[in-house]
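Heads up, one of the protein chains got dropped from this complex, but the rest are sitting where they should.
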Amino acid sequence: MDPIKNKIQNTSKETRQDLYGRIISYSCIILIVVVVLSIFFFVASKGIATFTINHVNLWNFLSGKNWNPAVTDDSGHAELGALPMIVGSFGVTFLAALFATPFAVGTALYMTEIASHRDEKFLQSVVELLVGIPSVVYGFIGLSVVVPFIRHHFGGSGYGILSGAIVLFVMVLPTITSMTVDSLRAVPRFYKEASLALGATKWQTIYKVILRAATSGILTAIIFGMARAFGEALAVQMVIGNNAVMPKGLFSSASTLTSVLTMGIGNTVMGTVSNNALWSLALILLLMSLVFNIIVRLIGRKGRMQS
Amino acid sequence: MKTKVENQVALAIIRLIAILVVVILAFLLGDILLAGVPHISWHFLTAPSQSFTSGGGIGIQLFNSIYLLVLTLIISFPISLGAGIFLAEYAPKNFLTAIVRMAIEVLSSLPSVVVGLFGFLLFVVQLKMGFSILSGAIALTFFNLPLLTRNIEESLAAVPTLQREAGMALGLSKWRTVTRIILPEALPGIITGVVLGAGRVFGEAAALIYTAGQSATNIDFTQWNPLNSASPLNMMRPAETLAVHIWKINSEGVMPDANAVSAGSSAVLIIAVLLFNLLARVLGNALYRKLTASKTN
């Protein structure tokens, strides 16, 4: 019998290689999905316990202004109001985004529209280095530079929302910048050329054509930056003062979801109300990160529909 | 006329902003290096830390950081490789794949403190692994997986389809084509990504505070049996890393020279990150040149 004909009709080692290749790659991806699911499962099941086991009212938890897990009120419930931390987290996040956006967009515009190739490369490296600096180092600089500066010029302890926002500003700046650069680069060249050919100045072209075409990309970049700021723990915790009370202003000591978590988990006993309450804060963080993801998707979809 | 002036002013402001960003980085680097580098000495890099007196070093923390990094890469690289290959080569274009991609995206955007808390809950508490290097390495793996996977997927996808067809047309299996032809060609990009990721892992602290722990137990550098509890290689010992050390002494440090130790440690951390950046570029370029070499390969 024809040996080649025989081979063609039977399996070979390639058949086996492809089988185990499939098994290996599918297993790896399944493992990652299982990790993501178990993170949600574990954090959610712990975070819900505050409401299901300790019977804390969800609305009181989200809107309460006093956070004293160790103190119980007349009805025997611990004082668990997470609003101070929620306000703190959103406060530093929005302020940081507010500070960072003009810098990020300006730098990105400089890189894509004005700079020479050499300057662009240089700024690219600057941005990459800023991304690479570890958050504890940002925290340390915040502690040794920003906090004393604010104490000196604005009074108070120097710890607070403003210090946190300044540190986060530098941390999210490179994130927003590099994503903005990508979205500016994606604007078709002929948009720009057409505008310039019609006699518009460079700035008019940037303002009316380029920024407009890149709007959804820039928004996405800002949301990504906010997600990073919202989830950042140590750098903020080092400069915000860690006082779980409603912030009285930008200069008074406050706290965020992440700062209370990092300080608290080690000092509470598993299974107690105070510990469960912390897991509820972790759950809020987790859900917020989902919300940021969803917003990014919505912006992306809208951007695609418009173009 | 007005538009011209407006144009000039606007462009000048954009320039100014870019200069400011450079100044910020220069200030950051300058501040850390000027304050920290004078404090770096052989003694500082090798001596154990002190809790209540000055003159402590960061020897154990430095070792812990490196060991944790190596372990993390050993665990996360193969998984990311498999997952990256799946996404670039095997993933069908369907709903399930979209879900998988979304899961990876979500994982990459989770706050690292949440990842650390999950590691604490599952490994430290439930599986009774305690504060340990292994718990820390697993937490860092979760932190590293999504970025590494995406980097590997992108590097593989950048290799032209033509190369896959070349392998398939010779009767090679798809797996061999991917692992022996496509993967080597994607290597420069993958190595760059791995090294940059390593820099991130090296500086990460939030995911470690409750997994690898916050104490640097004394280790005996003459004892290399991993099963011995004093061995540097023991994976079940708690291990404060350099980044965690910086956080720790700034939050509750009581040694008199806390500030100097922080500055020195920050400088070491920054220098390490700079080295990782440099290494990523050099390695990536060298590998790329080797692939396209005109002389020998």
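Note that the chains are named A and B in the order they appear, and that numbering of residues resets to 1 at the start of each chain.
We take it that a contact is a pair of C-beta atoms (placed from the backbone, for glycine too) under 8 Å apart; a residue touches a chain by one contact, two chains touch by 3 or more.
Going forward, contacts and distances are computed from a predicted model.
Set against the options "Phosphate ABC transporter ATP-binding protein", "Serine/threonine-protein kinase", "Fe-S cluster assembly protein SufB" or "succinate dehydrogenase", the UniProt name belonging to the omitted chain is "Phosphate ABC transporter ATP-binding protein". When the omitted chain is restored, the residue from B:P38, B:P78 or B:P184 that touches it is B:P184.
Among B:Q61, B:S135, B:S173 or B:T192, the one in contact with the hidden chain is B:S173. Contact between chain B and the absent chain runs through residues 160, 162-163, 165-173, 176, 180-181, 184-185, 291-297.
Think of the hidden chain as still there; on chain A it touches residues 2, 4-5, 7-12, 14-15.
Simple rule for what comes next: only the chains that are shown with their structure count from here on.
In terms of their C-alpha centroids, the spacing between chain A and chain B amounts to 18 Å. Within the complex formed with chain A, the chain B residues making contact are 3-4, 6-7, 10-11, 13-18, 20-22, 24-25, 28-29, 31-32, 35, 78-83, 85-87, 89-90, 99-100, 102-107, 109-115, 117-118, 120-122, 125, 142, 145-146, 149, 171-176, 178-179, 196, 199-200, 202-206, 209-210, 214, 243-244, 246-247, 250-251, 259, 262-263, 266, 269-270, 273-274, 276-277. Here chain A touches chain B in the complex through residues 13-15, 17-18, 20-22, 24-29, 31-33, 35-39, 42-43, 46, 102-103, 106-107, 109-111, 113-115, 122-123, 126-130, 132-137, 139-141, 143-145, 170, 173, 177, 201-204, 206-207, 224, 227, 230-234, 237-238, 258, 261-262, 265-266, 270, 279, 282, 285-286, 289-290, 292-293, going by the rule given at the top.
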